[in-house]
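Excluded from the complex is one protein chain; the other protein chains are retained at their positions.
== chain A ==
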Amino acid sequence: MKLHLLVSIAVLLVAFLPRHECRAIEPPGALPAPAHQPALQQQQHLPLLVRLGEEYFVRLGDGGRSQSVIPATSADATVRKALDLQLTQRLLQSKVDNLSRFVSSLAEPAERGRRSEEPPISLDLTFHLLREVLEMARAEQLAQQAHSNRKMMEIIGK
């Protein structure tokens, strides 16, 4: 009898505890969909760095030598140059490293480790630009999610 009573109380608690209102889960810090979204889509074919509409720094250099930093504007020729975002030419350097690693296979492990820790390919991009492209990508995700939801509602409505 007592067992029945306890179980009944437990079931009642499960059934009748107040529930939270269902709501859409929003990721924290979600950006509102940009007002210029159609324009954004039209501009998809334009160089990305022009759309950012601000100065950015292009590192032109090769082979790990000291590199010059050129502030660029959104002029066409400069943008074309800027789009050749020179990956730091560690690709060439890595080939040299591979050779020297092969030759000096008896080198100290620590020394070998230090040399191999240098990423052979890297991208020179400021944090500021990185955040800009990240925010644009998140706006794209929101737009795509809205489009996907609209499609689903159309299907459900059929």
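The working rule: contacts are C-beta pairs under 8 Å (C-beta built on N, C-alpha and C of every residue); 3 or more make two chains touch, one makes a residue touch a chain; residues count from 1.
FYI, contacts and distances are computed from a predicted model.
Student: The complex has one chain missing from view, so what does its UniProt entry call it, picking from "Checkpoint protein", "Corticotropin-releasing factor-binding protein", "AP-2 complex subunit alpha-1" or "AT-rich interactive domain protein"?
Tutor: "Corticotropin-releasing factor-binding protein"
Student: Provide the residue numbers of chain A that touch the chain removed from this figure.
Tutor: 1, 4, 7-8, 11-12, 14-15, 19, 22, 27-30, 44-45, 48-49, 83-88, 90, 116-125, 127, 130-131, 133-134, 136-138, 140-141, 144, 148, 151-152, 155-156
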